[in-house]
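With one protein chain withheld, the remaining protein chains of the complex are depicted in position.
Chain naming follows the written order as A, B and C, and within any one chain the residues start at number 1.
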Amino acid sequence: MKKLINDPANVISDALLGFAAAHPDVRVDYENRIVVRGDAPVQGKVGLVSGGGSGHEPLHAGFVGPGMLDAACAGEVFTSPVPDQMVAATKAVDGGAGVLHIVKNYTGDIMNFELAAEMVEAEHGTQVVSVVVDDDVAVQDSLYTAGRRGVGATVLVEKIAGAAAEEGRPLGEVADVARRVNSYARSMGLALTSCTVPAAGKPTFDLPEGEMEVGIGIHGEPGRRRVPVAPANEIADMLVSPILSDLDFTGGEGVIAFVNGMGATPLIELYVMFNEVSQILAKAGIPVARSLVGPYITSLDMAGCSVTLLKADDEILRLWDAPVNTPALRRGV
Amino acid sequence: MKKLINDPANVISDALLGFAAAHPDVRVDYENRIVVRGDAPVQGKVGLVSGGGSGHEPLHAGFVGPGMLDAACAGEVFTSPVPDQMVAATKAVDGGAGVLHIVKNYTGDIMNFELAAEMVEAEHGTQVVSVVVDDDVAVQDSLYTAGRRGVGATVLVEKIAGAAAEEGRPLGEVADVARRVNSYARSMGLALTSCTVPAAGKPTFDLPEGEMEVGIGIHGEPGRRRVPVAPANEIADMLVSPILSDLDFTGGEGVIAFVNGMGATPLIELYVMFNEVSQILAKAGIPVARSLVGPYITSLDMAGCSVTLLKADDEILRLWDAPVNTPALRRGV
Amino acid sequence: MDTEALTAWIREFARLISANKAELTELDSAIGDGDHGANMDRGMTAVVSVLDAEPQESPSALFKKVGMTLISKVGGASGPLYGTAFLRMAAAAGDDVDLAKVLRAGLDGVIARGKAEPGDKTMVDALAPAVAALEAGKSVQAAAAAADQGREATIPLVARKGRASYLGERSAGHADPGATSVTLLLAAAATTLGDKA
Partner (left out) sequence: MDTEALTAWIREFARLISANKAELTELDSAIGDGDHGANMDRGMTAVVSVLDAEPQESPSALFKKVGMTLISKVGGASGPLYGTAFLRMAAAAGDDVDLAKVLRAGLDGVIARGKAEPGDKTMVDALAPAVAALEAGKSVQAAAAAADQGREATIPLVARKGRASYLGERSAGHADPGATSVTLLLAAAATTLGDKA
């Protein structure tokens, strides 16, 4: 394992110290491992809290700031944070208008956020609403399973719900916006290499030179199938086709197209992928209204990418374009 | 070789198409492989042109936009662009106040930009001034060699000179600002893995599991020495010490500290590195005035990082903070 | 079955988790995300520290402390599940602990929290047969054996809960990590409480 780290046991605290040093506008609470917007709590504004296992940087801490999250909780690598962290974050951002928990759909995240919401409501009377993100079409959705994973759409939900909260809208409306974004978004991912969890010291799975894994998540889970490596145009088709079969993307205001790097994929390759994705969309008669290209929700040092499409309406586009000022996403401010 | 590409011969054109699709604000001239600010030429403003081999994305095209570059020329992977491209870019951004060429110090880049300046001055009477960036302390500076390489400081020069040009300052002053930034900046890089040039299909150099290469550039050139892999704090010392021995960073307004990813290094590791770098600076009594953490000048899929320190003065900080609106760097707009 | 014996049980569980950390991680790498060993070890190491610093006075206080510590330290799916189990066990523990009764409460807590059914390839598949054995009046050793069989029976299953469910058919052929850590809980009970049940 080759990584720019010290003791693998300290990766998260070391990275948090570095994050704090690099971004003095944002508050870091080391003890609780939470990152909080500098001016929180913003009175009268719905507070947005997210969080999850570490290893997906810049998600979530990189999205804390005006126009997006009020706080983020950092768990161990690929492990949901604990309720204490979520309680501390919720209290820190409670400006009297309630708090929205944005939770990626993993059993651990769901249960820990659930416990936290119970605790904070019981102890402090804070009103908490949770929205679950589950956009990964690689996983068959079913009432009898854990359902789909939350992946790329998380970034879009955090941005768009964050803009709605910044407009001063009430908790119920902000939650509705978040749910609508989630319901209009679909994703699919692909790995060229495995990632290596620092504590494990070796790749989570073996992926020989000529093969790639289609339908991976963001935790080094094996994907749905293994296929020979293919050129970018075929890869784009493997990722976009299942998305387009799952939801009708025509008839709206086009899509927000998001090509995401998994952590070790250079930008030049993401642009090659974005070209292929936009050509497929053009053929399908789906206009690209907005785009996002870069490593925003990663899986440590995995090479690969994911594609997320969000069917846009006027309000979604307006909120997408709204100012945002966070370490990892900034515009209009 | 595992890459998200089609035919290796088409990587640059495919990526340019993707870049154009993702960033409709910026103009892409495929034939000349140049990227031009949407509203160029800006009358009365000094035009900033840079460029170089591809494979360093987001450099340079990602930095085209208000407050930074007016145009960027994309060469073949790791190969200087040709004069025709530079001539086309220079003409496209000439708003009557002259054009600054920002050139990284590589023999090829120097000579091709030189030819281009000769051609454009002769044919069109455009006034061109060139500034050479050479900040890499891994290379011994000498009158008898090609001198130091241009690496991380390029990003800082483009941002800060771009802000000076945006203020409407004349060509001579903008060039002086660029030269001052270069003379106050020093960098040093490290590779955990080699990169793989698409056309070559295999890693440029072998770097076995337990070893790393110190003092690398951004083109897969071998570094100055090979050492056993080390923890982040020792790596930070290997990179920062030669920088601090080369220039006295005390006494100014602190430094702009830039920890850069080489293309395949996840952000969490860059924050771990940034923590170590800022601790070394704190011990040396050098305040971190501003910071930049991320993959901004890369070497394809190389894992590793570089550190750039820029000794700041009031003007440098003011220009650093000025609004910038490019695909890869955005603030204040 | 006094507080001291139950404390020994918890400590033995912590020891077994630590000794089998790599195996748990290995199993979770195959069908999950490779952290079950680290998660449980982080939690149980914290539990042991807490018990070293503050020995507990009653079975109910002991189970509550274990549950709260696991919830605060583990995260992931196993933190809330084991945590809830121990909190329910605390509520069910009277002055003299009936192992069948408290483990039944724990199992109910896991099911309430995680909504898994038998055969979903989760820790329920090891815990439920152990509870059934105890309720049928069998020994703790027999309950531990039942947990082991339950764990073995998860191998061919296709997971319907937790991360392993994302794999669909590819989850078959591997034992469930959480069911495996439950066998350690029962094995620890067999060695520390076996002669007291």
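The rule we apply is simple: a contact is a pair of C-beta atoms (placed from the backbone, for glycine too) under 8 Å apart; a residue touches a chain by one contact, two chains touch by 3 or more.
Model, not experiment: these values are computed from the prediction.
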Query raised in the report: Which of the displayed chains are touched by the chain that has been omitted?
Result: B
Query raised in the report: Considering the whole complex, which of B:G65, B:P83 or B:P242 touches the chain not shown?
Result: B:P83
Report summary line: Where B:G75, B:G152, B:P242 or B:P327 are the choices, the one touching the absent chain is B:G75
Report summary line: Of B:G98, B:G152, B:G220 or B:G294, the residue that touches the missing chain is B:G220
Query raised in the report: Can you name the residues of chain B that touch the chain not displayed here?
Result: 53, 75-84, 106-108, 111-112, 114-115, 138-140, 144-146, 149, 197, 199-200, 204-205, 217, 219-222, 224
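We adopt the following convention: only the chains that are shown with their structure count from here on.
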Query raised in the report: What chains do chain A and chain C have as common neighbours?
Result: none
Report summary line: Most remote chain w.r.t. Chain B, using mean C-alpha positions, is C
Report task. Give, as an integer number of Å, the spacing between the C-alpha centres of chain C and chain A. Result -> 31
Query - Interchain centroid distance [CA atoms averaged], chain A/chain B, Å - result: 29
Query - Distance from chain C to chain B - Cα centre to Cα centre, in angstrom - result: 54
